[in-house]
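With one protein chain held back, the other chains of the complex are shown just where they sit.
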Amino acid sequence: MFLQQLINGITIGSTYALVAIGYSMVFGVLELINFANGSVYMLGGYLTLMLYTGLVGSFGLSFGLGLLLTALVGYTIDRFGLRRLREKKVPKIAGLITTLGFSQIIENAVRIFFGSETKPYPNMLDFGQVTFGNVTITSSQVIILMISILLMLLTSVTVYRTKMGKAMLAVSQSQEASQLMGINVNGIISLTFMISSILAAIAGTLVGMYYQNIDASMGASVGMKALASAVLGGVGVLPGAMVGGVLMGIFETLGASYISSGYRDAISFAILIIVILFKPSGLFGRKQINKV
Amino acid sequence: MSEVLKVSGVTQRFGGLVALDNISIHIGQGEIVGIIGPNGAGKTTLFNVITGIYHPTEGQVFLEDTEITTYKTHEIAKAGFARTFQNIRLFGKLSVMDNVIAGMHTRRKTNLFDAIFQTGRRRREGREAQEKAEKLLKLMDLWEDRHSLASSLPYGHQRRLEIARALAAEPKLLLLDEPAAGMNEQETEELREMVLQLKQMGLTIFLIEHDMKFVMNICERIYVLNHGVLIAQGTPAQVSQNQAVIEAYLGEED
Partner (left out) sequence: MNKIFEFCAWHSGKLTVGALALAIVFPFVFTSSYVLRIAITVLMYIVLSLSLNLLVGFLGQMSMGHAAFWGIGAYTAAILSTRLNLSSLGTFLAAMVVAGLFGLLLGLPVLKLKGYYLTVVTLGFCEIVRLVELNWMDLTRGSLGIAAIPPLNFFGQIFKSSRSVYFVALVLVVLAVYVVHSIINSRVGLAVMSIRDDDVAAASIGIPVFRYKVMVFIVAGMLAGLAGAFYAHYISFIDPSGFTTSASLDLVILAIFGGQGSIPGAILGTTLLTVLPETMRSLMEYRQMIYGVIIVVMMLVKPDGLLGRVNFKYIRQRLQMKAEKEAKA
């Protein structure tokens, strides 16, 4: 029972981690919580499904096209919203409200164009299951976990090992200095948004297949959990977001089965609040000395 | 001469870095004392320790006879230290007048109850605050700007407003962190006159400054800090001839 719940928790948690990375990356470069990230996650799941059932017929192709489109949406949020605010040097809160606005637009556009009812989702990852004693592992779980780990590795390598990633880290330290060093700051920020959108869209598709259904309100709740995961791990620290996501998944599955299923989400938030109170910088974040 | 500030054996470490190493200083009633030193010497850190923004790793800080080492910043302000900041920290969306009145916080008593029920105390204090602010603003030559937003003031005026705000707290010791920084010669001269005027009013002042002429002109005693260590102290004449001080400053240039 415990082991089974643990496995379920890790699976769902790894998808939270993908979304959490997006929050963490955007926060890293802009010091901004991108509230549209949860909606982008939901949108990614929808686009794959709608392209698959409506137009293309090939799941792989739909998936690829879906990712491309969500990346474009991520780009749009920055290019036509946030970048203009940066140019005007307005208070950060305006950026935050802008992402809330985009979140509204995306969520309601999905309701209008695709309908607000829960839709069945095909599971392309179902190749059977293995049972050890009373623990069952499905192929979906294995594949989701593998894809997530692969993406986490890929993102980490991109951010910490490539020139582009180093530019991102530079921008997160100081936009002005990066500009002077010849880094295309706006380009890097756009890229950050596209990567975080793609990760969220992949997560949205994986979760759609895992639960075999999807609805327009899933963005809000998963978005919040992923944001909480990012903070739990330490905002701006990628491995933190990953561990935070997985832990969040584990907490809520175990909490749901051992404490009360009604309080599933409350448990993870309660843990988050307790962690922040004792270690405000999150599990892996660095403490800052306030300079005067 | 009674001491307003006494710092005794203060050491401040940040991780492995020793920002202040066993510093002891004292400032008497009515004195103007300067502290100089190359960039990164630990001058502002010392101010931060004195005003409770950092709590020292070792050592003690006294305000008159009270030990305030572990006091919080706002408690220290209430006890009698007021300061300005190296990179000006005003309340940007408040008017010049409101910045000064906010500075009187510890000297007023209006609470939430008075505020909501518009008590007599609130009205009386409001009037008194206006009058006191008028005096301070005229003193610092900001009266014409009184209803402008603090953030809209020119640089030199912002520096003076910070001093006015600190004065509003009626401090026993005024700490000025590079008050002349970024000012042109004329503005610096005006500032010098204002500071001298404050001294005549009996104020005790402790200031950090890079402008040597300003410091030498105005301070009665000077402390010299280098790499967190106090390397010299004395009158301006003594300090400017001190070998260690000359080396510290020459060393910085190459």
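Order as written gives the chain letters A and B; numbering starts at 1 within each chain.
The criterion applied here is as follows: a contact is a pair of C-beta atoms (placed from the backbone, for glycine too) under 8 Å apart; a residue touches a chain by one contact, two chains touch by 3 or more.
This is a predicted model, so every value here is computed, not measured.
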| item | value |
| --- | --- |
| Sole contact to the chain not displayed, among A:S58, A:T162, A:Q212 or A:S260 | A:S260 |
| Sole residue of A:V90, A:V130, A:L150 or A:A177 that reaches the chain not shown, by the stated touch rule | A:V90 |
| Identified contact with the non-displayed chain, of B:K43, B:R122, B:H157 or B:R221 | B:R122 |
| Given B:K132, B:R165 or B:R221, the one touching the chain that is not displayed | B:R165 |
| Contact set of chain B toward the excluded chain (per top definition) | 51, 53, 72-75, 77-78, 82-83, 85, 89-95, 97-98, 101-103, 105-106, 108-112, 114-116, 118, 122, 125-126, 129, 146-149, 165-166, 168-169 |
| Positions on chain A contacted by the hidden chain, ascending | 27, 33, 35, 81, 84-85, 88, 90-91, 93-98, 100-109, 111-112, 220, 224, 227-228, 231, 235, 260, 262-263, 265-266, 269-270, 272-273, 276-277, 280, 290, 292 |
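Definition applied: only the chains that are shown with their structure count from here on.
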| item | value |
| --- | --- |
| Whole-Å separation of chain centres (CA-atom averages), chain A against chain B | 47 |
